[in-house]
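My questions will all concern the structure given below.
Of the protein chains in this complex, one is absent; all others appear in place.
Here is chain A:
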Amino acid sequence: MTDLQRTCLHDLHVELGARMVPFAGYEMPVQYPMGVMGEHQHTRAQAGLFDVSHMGQVILRAPAEALEALVPMDIAGLAEGRQRYAFFTDDRGGILDDLMVANRGDHLFLVVNAACKHADIAHLRAHLDGVEPVADRALLALQGPMAETALARLVPGVDAMRFMDLRSLDWEGTELWISRSGYTGEDGFEISLPETRAEAFARALLAMDEVAPVGLGARDSLRLEAGLCLYGHDIDATTSPVEAGLTWAIQKRRRTEGGFPGAARIQRELADGPARLRVGLRPEGRAPMREGTKLFATEDSPEPVGTITSGGFGPSLQAPVAMGYLPVELTKPDTVVWGELRGKRLPVRVVPLPFRPSTYRK
């Protein structure tokens, strides 16, 4: 793994017994000795600590309206201290990446996917001035029902935050940028802090009974149960936000006014409906159906009608769960389609997303 970058918490991961794997150009912990299942359950029951320092953090000193030229979100209407889910679209209405945008008063703060960060920064720079990648801050996520209790011991004041708030708060003289958000369907926080202080901060959290380190394996099963998209899998340049079921993220003013890349297609699909739609899928039985599994309308129809884009075993549901795209006429809940697994067709039921209700502190 010599060509891979390491986050500033690398040595801590190794010390904690993590199994390190290559991910988006980084050497990252996929699991710790607790294992994916245990880490998943721990996050749902108490609090999981994730190192997501591989993700891209970007400061944007540009008017909110300028960013609106690249995303179909209402950025001008985003209040100071608030964060919003967003995505960059292209001229054909596909998704270039999904991201979080926060208003930090005199600038916007963006968090983008690790695998896309170089492309995103180039994309931002091609269209906007004032793009400043943040090179010296780590990013941690603390997720789960005990996250607030644990974090409030170190940083009083986080208990006053609600979902999608972002605050700058002090921890022993260090400025933390904390948002009440995450990627697990649980209440929780993401914490941006100087790399030089990240290990001490992580150790302070890990010293608490409620907090266990959680790797990328459980991060994936947690977000899948929460029905959250993984870029490059559930969404990409070939999927429109409407097909992906992300219209909730496009605020009303932008739907009406347009003025973002791919507006023609996205507005047309908002008006007329898309041809296909991302759905939740519950394979019957216990066999997981993973990404790439072909979906068929009937047990013996020759041509597939869709594909699974994310799938695995949901530890909280104790059953296989998946997401994928189907023609709109097959997306009604309880519709049964067929997934082809090792040459056999097995029934798969269409279900509403998320698989498990989120517990955000709204």
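Following the convention adopted for this analysis, contacts are C-beta pairs under 8 Å (C-beta built on N, C-alpha and C of every residue); 3 or more make two chains touch, one makes a residue touch a chain; residues count from 1.
Rule of thumb we're sticking to: contacts and distances are computed from a predicted model.
S.K.: Under which of the names "ATP synthase subunit b", "(2Fe-2S)-binding protein", "Glycine cleavage system H protein" or "Sugar ABC transporter permease" is the non-displayed chain listed in UniProt?
M.R.: Of the names offered in "ATP synthase subunit b", "(2Fe-2S)-binding protein", "Glycine cleavage system H protein" or "Sugar ABC transporter permease", the one UniProt assigns to the missing chain is "Glycine cleavage system H protein".
S.K.: I'm checking contacts with the chain that's been left out. Which of A:Gly48, A:Gly217, A:Gly245 or A:Gly306 qualifies?
M.R.: A:Gly217
S.K.: With the missing chain put back, one of A:Met20, A:Val36 or A:Val348 would touch it. Which one?
M.R.: Looking across A:Met20, A:Val36 or A:Val348, the contact with the absent chain belongs to A:Val36.
S.K.: Touching the hidden chain in the complete assembly: which of A:Arg290, A:Arg345 or A:Arg361 does that?
M.R.: Considering all chains, including the one not shown, the answer is A:Arg290.
S.K.: Any idea which of A:Lys252, A:Arg342 or A:Lys362 touches the chain not displayed?
M.R.: Spelled out, the listed residue whose C-beta touches the missing chain is A:Arg342.
S.K.: Under the stated touch rule, tell me which residues of chain A contact the chain that is not displayed.
M.R.: Interface with the chain not displayed, on the chain A side: 30-31, 35-38, 40, 217, 221, 286-288, 290, 312-313, 315, 320, 342.
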